[in-house]
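The complex appears here minus one protein chain, its other protein chains still in place.
Up next is subunit A:
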Amino acid sequence: MAAVSGLVRRPLRQVTVRDAINQGMDEELERDEKVFLLGEEVAQYDGAYKVSRGLWKKYGDKRIIDTPISEMGFAGIAVGAAMAGLRPICEFMTFNFSMQAIDQVINSAAKTYYMSGGLQSVPIVFRGPNGASAGVAAQHSQCFAAWYGHCPGLKVVSPWNSEDAKGLIKSAIRDNNPVVVLENELMYGVPFEFPPEAQSKDFLVPIGKAKIERQGTHITVVSHSRPVGHCLEAAAVLSKEGVECEVINMRTIRPMDMETIEASVMKTNHLVTVEGGWPQFGVGAEICARIMEGPAFNFLDAPAVRVTGADVPMPYAKILEDNSIPQVKDIIFAIKKTLNI
């Protein structure tokens, strides 16, 4: 009894995704003076979504830079600074605005190491909220995972929870390649338990490795970003009906961890992919194509199925918006269809 009561149980901290990203950036800014952050409202406004709160006060004008509304210009400036040896974090207020600058991301950043035959590296991070938010309508709701995931030379990560967010932003900043970090605005305020190792200043989540969030035997459910939470909700509901889902959090879009997905499918024989982006040429489409090409195909007992955003520009009215993104019921339906139950 005395021995048991003597055990120290440290309570797990609750950290929001926003604070996790903030911590990650703060630690990397402190660790390496070549790291700096630029973007609209990142400094004196504390960040449009308050992700960079407190950083300008701590690091000042040199390291936290407010830019004018000039995405193509400041993304290019960030890439140039990276070519010259600095380690910029370039924030897009949302990734919708990155389209103005996409040439700099792809042609100036992603392709340069290859085109130069390995002479010129570009250690830059592009980060910001991606995908649907709430009521912001078509021009502010696009998911860019497939667009950026398409390009060799880029790394693309998509954190779901706080642990992902902190570990991936730190890995991205330390990576010598251009890394696109697709955050999610609706996740910023969500708290998660922060395991003790995540509280270390050297806590990193490796880029290119998926995480099995929930073990299961009947079906593999693969997702990234906010929909991972919906998949876990669906899994909880289905568990009561005796269906055990294995939920995989991709964490990285490119390079995609197909090994983890394949190993899981070879175990469960069923696959459903879930994403917020549009169906055509999306992340799920890529996973399905690769499953067919690999060893897991012969283990499928049913065709692989995709759950995606609706194939429309995002509408505004709530009922329309709600039905334009994958809901828990849509995921459950797809899983049951695949399992023929």
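One rule holds for everything that comes next: a contact is a pair of C-beta atoms (placed from the backbone, for glycine too) under 8 Å apart; a residue touches a chain by one contact, two chains touch by 3 or more; residues count from 1.
Rule of thumb we're sticking to: contacts and distances are computed from a predicted model.
From the set "P-type ATPase C-terminal domain-containing protein", "Large ribosomal subunit protein mL44", "Transmembrane channel-like protein" or "Pyruvate dehydrogenase E1 component subunit alpha", the protein name that UniProt assigns to the chain left out of the figure is "Pyruvate dehydrogenase E1 component subunit alpha". In the complete complex, the hidden chain is touched by one of A:S116, A:Q139, A:Q199 or A:Q215, namely A:S116. Of the candidate positions A:E30, A:E193 or A:E293, contact with the hidden chain is made by A:E293. Summary of contacts with the chain left out: across A:G24, A:G47 or A:G76, the touching residue is A:G76. Touching the omitted chain from subunit A are residues 36, 62, 65, 67-68, 70, 72-86, 103-104, 107-108, 113-121, 123, 152-153, 155, 175-177, 255, 293.
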